[in-house]
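Note that one protein chain is taken out, while the other chains of the complex remain in position.
So that you can tell them apart, the chains are marked A and B in the order they are listed, and the count of residues begins at 1 in each.
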């Protein structure tokens, strides 16, 4: 278009400013409606979006590293182990002190297992009368090994098929009613947690700057008196999770130590402290409870003087503690701010629509107002003299 | 300004309502264009943003805890171990049943290693003719130990430098062609996964409420018949990942059990179920394949009757299963809703622009319309009588 017409017109086309003709309505009531709706929008933006939701912030999620160190020892005196003192190296599995650590509280020990032949534990599918009932080489998935085809005396009363496996078999029915290591409730754990918000290059630790070493040596976490102490008594953790330690220790379970690192990094609110909470993560006793609690089997291998390999099988029941650091950091960001302001602005653009509607429907003088505001295009106005046709461009 | 003029004017200034004068075009075609473009915007907002993208939702990402329990045993009969029955305590490493567990499927065993002196494994850099070829104290990074400076017979034909290290050395070239524990394909694993969406305080488990214990005792995951059963047969997992178990078992690999916990927490669509999928996570056989499969070495330590420490070195090949829970939960949030509505509104403000453009360029009566709509300011209108100057404020 600029090509066809002269350069002068082109300048006009670009730089002439087209502004709507407006009409001033000197009515307090209309004015009030106008200002009031405006106020509502502004209030929403400032009050809710900015203050409550902090929608002006960029966010980043946490990267965390955890080390844990358990302290304490327990003394047990059982028939198959005799008097025994348990220290950290024995009851914490694995020993590395990672973000997830297991504390042994109860166990079924099967001391002298060797690869050999022995009769199965008696149950409907393993009991037999004579060798004919046992198929050589057959292995029952619910059993303990490969059947040799023989039928042996399990006890004076019962005969069961002989199997090749680690013998003698574990009898995990004789799990102690009361947790062997009930003393575990007084163990303490030191949790060191360093986090990073890579986007903002922020690094924090759960050992806060104002805490000194001497305090750390004697303190113990307590929501009211010592909320910043990173040393926790196991009993305290479990009870805060709404469980009873002794009860949980028998069959084991999984306990979450949640550290909420939600941070507001803006200078006017430099809040970035860890908030601890505790929750049992496995299901306790709902209807559909398969393999309740938490346990696993591990072994210690030995070699007899004659070179034969023996092992001690331990079915370990205990509490696995998972330290889970989560949270998001928020910091003023230009893009979210613009986006939210923009969204708010477009609501401001609604205000005149509302006010016009009010003015042209609810006011007594609505007909008068509308006559002044709206002019109705009629064909006969066609006959008016032509003026500049500039507007068509 | 309010100061200079009277209070009356000030009130006017604040409460007078300024509304644009408008012109009504009684043209069906223009009207259609107007309504149609309006419709498009509204459709986009309702149809796409809300229904498809759920842009009105706040989101939070998942925190998950996993325990796994493998069941099954395998029988092997090799030259250096003899008949041996493998149970969970032996072939699952580590035994804790964490979210990442390893199932041993193949191995190279070096039974009786002791700290002593023995000739290196023969290779160009270790073969020698006499002691002069071996430098005492020299250690070759690709070798197995510290050279003693002697040149010994490795076999009747080859002489190699003697080194101080764990002897005899492992010869991992004799890896079984067919996986030793091929029976592992029939092992089953029970996966218990509890998740949390902290922002919404939502807790879920992959054992769904409608599942009862008796079902859990016998069921096995199957996409069609048992999609909710949390017990998986290893062979099934691997085949769903598009691999062959026996093939994978030889050199090992890493397999991801992905649990998608994407949730829609709004009351009108309470969807929050786990979706299982399986993927091989390590690279199978691309061109740039260094150390294919997955293996690591671990040891069992023994002490001879004479107190000398010996160890059994096991180079373990197997499949590491990583249970990965991921996903985001969405729930109606006022801020995202407002932001998206706002954005849509500002598009509505485009509609008149489009329509005006259409009216003033594509319509026959465009000149007439423009004359009525647009008035061109000319200098001579300067001479008109002064009216109220209110508008200048």
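Annotations
Methods note: a contact is a pair of C-beta atoms (placed from the backbone, for glycine too) under 8 Å apart; a residue touches a chain by one contact, two chains touch by 3 or more.
Owing to the predicted nature of the structure, the values given are computational and were not obtained by experimental measurement.
From the options A:25, A:45 or A:351, the residue with contact to the unseen chain in the full assembly is A:25.
When you scan A:29, A:54 or A:69 for touch with the missing chain, the hit is A:69. On the side of chain A, the interface with the absent chain consists of residues 11-12, 14-26, 61, 63, 65, 67, 69, 71-73, 75, 82-85, 87-90, 94-98, 186, 190, 192, 194, 196, 198, 205, 207-209, 211-213, 216-217, 300, 302-305, 310, 334-335, 338-343, 345-346, 349, 360-361, 366-376, 390-391, using the contact rule stated above. Chain B meets the missing chain through residues 18, 20-28, 30-32, 34-35, 44, 48-49, 53, 55, 61, 93-94, 100, 102, 115, 139, 141, 144-146, 164-166, 254, 256, 258, 260, 279, 281-283, 286-291, 294, 296-299, 301-303, 305, 313, 320, 322, 324, 326, 339-340, 342-347, 349-350, 352, 355-356, 359, 372-377, 381-382, 384, 386-392.
The criterion applied here is as follows: only the chains that are shown with their structure count from here on.
Centre-to-centre spacing of chain A and chain B amounts to 16 Å, using the average Cα coordinate of each chain.
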